[in-house]
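As structure tokens, the structure follows; a few thoughts come after it.
Below, a portion of the complex is reproduced, with chain positions unchanged.
As written, the chains take the letters A and B, and residue 1 is the first residue of each chain.
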Amino acid sequence: MIIVIQCKDQIGLVAAISGVLAQEQLNIVSLREHVDPSENRFFIRIEVNGEAPMEMLQRRLSTLLPEDAVISINPRPEKKIVVMVTKEYHCLSDILVRHHFRTLGASVQHVIGNYPVLEDICRRFEIPFSHISHQEIDKEVFEQQILDVLLRCQPDYIVLAKFMRILSPAFIGAFPTRIINIHHSFLPAFVGASPYRQAFERGVKLIGATAHFVTDQLDEGPIIAQQIIPVSHSFTATDMMKAGKEIETSVLARALRLVFEDRVLVYKNKTVVFE
Amino acid sequence: MIIVIQCKDQIGLVAAISGVLAQEQLNIVSLREHVDPSENRFFIRIEVNGEAPMEMLQRRLSTLLPEDAVISINPRPEKKIVVMVTKEYHCLSDILVRHHFRTLGASVQHVIGNYPVLEDICRRFEIPFSHISHQEIDKEVFEQQILDVLLRCQPDYIVLAKFMRILSPAFIGAFPTRIINIHHSFLPAFVGASPYRQAFERGVKLIGATAHFVTDQLDEGPIIAQQIIPVSHSFTATDMMKAGKEIETSVLARALRLVFEDRVLVYKNKTVVFE
């Protein structure tokens, strides 16, 4: 079993939680705890061997912990996700391959593209694809069509795998800490459009990619994972973009693994990642 | 306070330990736990805010935990070390600089060199240096002279900072998990002498360095930290050696920081590193 909890910090939380587990004859195999003193916030992730009734555990922990405690016992082991894309194939293909071979830790319910180009690769893996164009319609209507799909699929997470449209605050607000984006730069450098062109102009020697939860502040949500790759003067902006795609794929895969294994806790604008 | 414990695993250990801490009004700021199921071994490192009498804590924990428990409460915050060297300056200088500016997390009591070349740099930092030559004497006598210095200094750890002599099992056995070595390769590749020459001949594209505890099996002790650096066809064996020195310095510094902060627990031939 996996138990993930966050709440305000106070003395005795670990004793209270581990006491309940011991009484239920659950053996703790791995435990990670973190306190953020600036926020007075307590985070814990516990893996135990053994089984116990989940409702009872939930109830007993609730009575012992502060009122604001968010307790997650045995989170759904295989998450359901919807992937949103535009035209670039690299992140989506990686997700589809892992899904296909059952190593993603999640099940891809549906793919939504604002262009139809990636429908073919989805079809090859028998994943439903909806082409929802943003062109010649109001943003509100565009997002409502997306919401219709999401309501039908009830995903745990929405993965923006190189989805190049900006979503409205209303849309984002409906899925707090449930939308994951891959940003093509080492945030906070090169916020916004054309980061590889910016990186080229600046003559950087490393380029990066950042996977983060989406909030209504563009490119400002809690960071889950970041990675870099060295570049040199011999790289054109196009070469940088190609190199960037490699780490975009890699860092999104890593972030998704961490999230799907319930290793990422979010509080305010930061993540606690228990690797 | 910092509390580090290892013992055989059983149900309820975290509850028992954290219960004692809660009763003493100690707040857990950071907790890392690991169970090695193949060895049925429990490891924990806890940082708490607040103070409590150490002897009492030790006594209460001892009665609750299995008999084989090794309990370390508030390990000496600044370790005492003796550094042993041959002729290469890079690791020693890094240690001396950090010692000098009080950022090593340890106090260098003495440096022993089997050549006199590094005496000068020690003198500049006012660290006592003993030149103990291995030449024209029995190994036993050589090691006895080293032991005399060690007995006088009573170091917590002995750091082999590019000490190029092989110590006898008897010597090593006298300081279990207290001798730290920097090995100039990515163990277990290139065990033994001339690893850079071996790496050059093999045409590798990465070279590594390994910091490990010394056991009587040459280059086989528990690994603390490893690091690599990319190389290319344009590197001569000498260039590889130069690049290697950079990561030797860096990985030894990292390993020492981890050990001096009581983040490294050793069991059999492996380490648990709570970073």
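Keep this in mind: a residue touches a chain if its C-beta (ideal position, glycine included) is under 8 Å from a C-beta of that chain, and two chains touch if they have at least 3 such contacts.
Nothing here was measured: the structure is a model prediction, and the numbers come from that model.
Shown are 2 identical chains; the number of copies across the whole complex in this structure file is 4.
We adopt the following convention: only the chains that are shown with their structure count from here on.
If you average the Cα atoms of subunit A and of subunit B, the two centres end up 37 Å apart.
Within the complex formed with subunit A, the subunit B residues making contact are 9-16, 18-19, 21-22, 25-35, 37.
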